[in-house]
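Reviewing the structure listed below.
Every protein chain of the complex appears in place save one, which is left out.
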Amino acid sequence: MRQVEITGVGRTCSEEKWSRGLVDLAVEAAGFALADAGGKAEPTALVVSNAYGGALGDQRNLAAFLATRLGLGAVETHSVSADEASGGSAVRLGLALVQSGLHEAVMVVGAEKTSDALPDRLEAVRATGLDAVREAGFGFGPAVASGLGMQRYIEAHGVDRALFYHLARTAHHHAALNRLAFFSWELNEKQYLGSPTIAHPLTVCDQAPACDGAAALILGKPTGDGPRIAGSSSVSAPTGIGGPIESLELPAASRSARDALARAGMTIGDMSLAELHDSSSFIAALSIEAVGLAEKGAALHAAARDDFVIGGRCPLWTFGGLKARGSAPGAAGVYQIVEAAMQVSGRVRSNAVEGASAAFVQCLGSFGATAVSHVIVAG
Amino acid sequence: MQIARAWRQQPSNLRLVGSRCPKCEALLFPERIRCERCGETELEAYAFGGLGKVFSHSQVHEAPCGFESQVPYVAALVRLDEGPLVATMLADVDPEEVRVGMEVEMVTRRILVQGDDGPITYAYKFAPVLKGI
Partner (left out) sequence: MKPDRAVGIVGYGAYIPRYRLDASEVERVWKGGVRKPGGSTKAVAGPDEDTTTIAIAAARNAVAMGGVETAQLGAVWFGTESKPYAVKPTSTIVADAIGALPRANAADWEFACKPGTEAMQAATAMVGSGMARYAMCGGADTAQARPGDVLEYNTGAGGAAYIMGPGNESLATLQASTSYVTNTPDFFRREGQPYPSHGQRFTGEPAYFRHVQASVTDLFEELDCGPDDFTFAVFHQPNYQFPMKVASKLGFPKERVEPFVLSRIIGNTYSGAALLGLARALDEASPGDRILLASYGSGAGSDAFAFEVTERVVEARKRGGIPVDAYLERSKMIDYAVYTRYRGKLKLS
């Protein structure tokens, strides 16, 4: 695949930013990325990802408004909305705009503002990423779906419910080293097991916490020594929560992982780290298995063995993942790439993956129906 | 207030009407205007019998807004006898009595009420089969 260079990155803190609205969060992250590119980049296209804005009564066509605030002139803009895969989709679109030769520099910004909505309203909006009529309309949201999935996983694979703890433990362990993370603290087993139930057996600690945040990157031709996007793939699977719950697989995640890695001429074993979609313990476990980091049913055991902790076989969620860095869903896919890019360019201090040369990144939308994967390599 | 949308869903909500593809014989729930498997667009209305088995279940304690009045409810995937998997709630059963494989039948219940002055959505839930004589 024709590589594209990441010439600048930026991200805001993941938090409940009461004092800042959606557009300003995006402006902030974009500013960081532009500064990081050293003022060399003059993007002529802006792709902005946001999952819930319009549904929450917030700004639609966000890219147009961001372009104005950044003084970007007559840039081409795209506003991408693909549930929690929005960020990855936006990056892929940005990539295509550069690869095609249509633009020399493209800025991709992901932003999400969740704290203006009350939690039950937010969950109702999140639910419309599932089947809006047949699932959201019948009392299902992503939490309920993951609860059902977790139940099935436990029964089908004969695992102890407590074993899911190790996924959250891994994420928190890395977030404790990330000063910009939402939950920048270690999680002990007692806290995990004592967490309130949302949809049995899924508890608060099995769900990524919703927060506000924005991340941005600038893509350009591969002329410098910045990290590269070496592989990219977006694949879909049939919608409907029944599929993953019944099969305990994420076929789109598997296929897009294979494709992206193939385009980069690499395998999952070549990856120094991976940023996977840990929106819930259920999805996290299935993602690990889908991309080939564990056999089916073995993800939790691998996590318990510290396979995914920095220093282990393949570190995951090196800045905390959605679970502990925080979930600003429309921005998540961009955060993941920013974090991966920082790792492979050795720009990370406390939570560095030493000698990282390649990172696999994946985000999912609509309970696995949309899977966008990228491979980031050192420049 | 959503009126037309609620009305549009009535055949499937009240009578479990889906579609049958005359070309590939697929049975689809809910109704479709195009067969997902073979692309046929002249589909027939098909009323599912309402019998099925619990495939998966979870008791919900924190609900998306609109559903808090029913908490705690048992969310479930029910496999209709004819094949499709339906996302639904179980009714008339204590959560600890629910078993995967349990035989259930469709009942009509209040699913959603839009505020104090909006329409009531009546639709399917599934309850343990009550035996006759």
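Lettered A and B in written order, each chain numbered from 1.
Convention: a residue touches a chain if its C-beta (ideal position, glycine included) is under 8 Å from a C-beta of that chain, and two chains touch if they have at least 3 such contacts.
All values derive from a computational prediction rather than experimental measurement.
Among the chains on display, the ones the left-out chain touches in the entire complex are B.
Contact between subunit B and the absent chain runs through residues 10, 14-15, 47, 69-70, 89, 91-92, 94, 107-111, 116, 120, 122, 125, 130-133.
Simple rule for what comes next: only the chains that are shown with their structure count from here on.
In terms of their C-alpha centroids, the spacing between subunit A and subunit B amounts to 32 Å.
Contacts from subunit B toward subunit A in the complex involve residues 5, 9, 30, 36, 55-68, 70, 73, 75-77, 85-89, 95, 100, 111-112, 121, 123. Within the complex formed with subunit B, the subunit A residues making contact are 118, 120-121, 123-124, 126-127, 131, 133-141, 143-144, 147-149, 151-152, 155, 196-202, 238, 240-242, 245-246.
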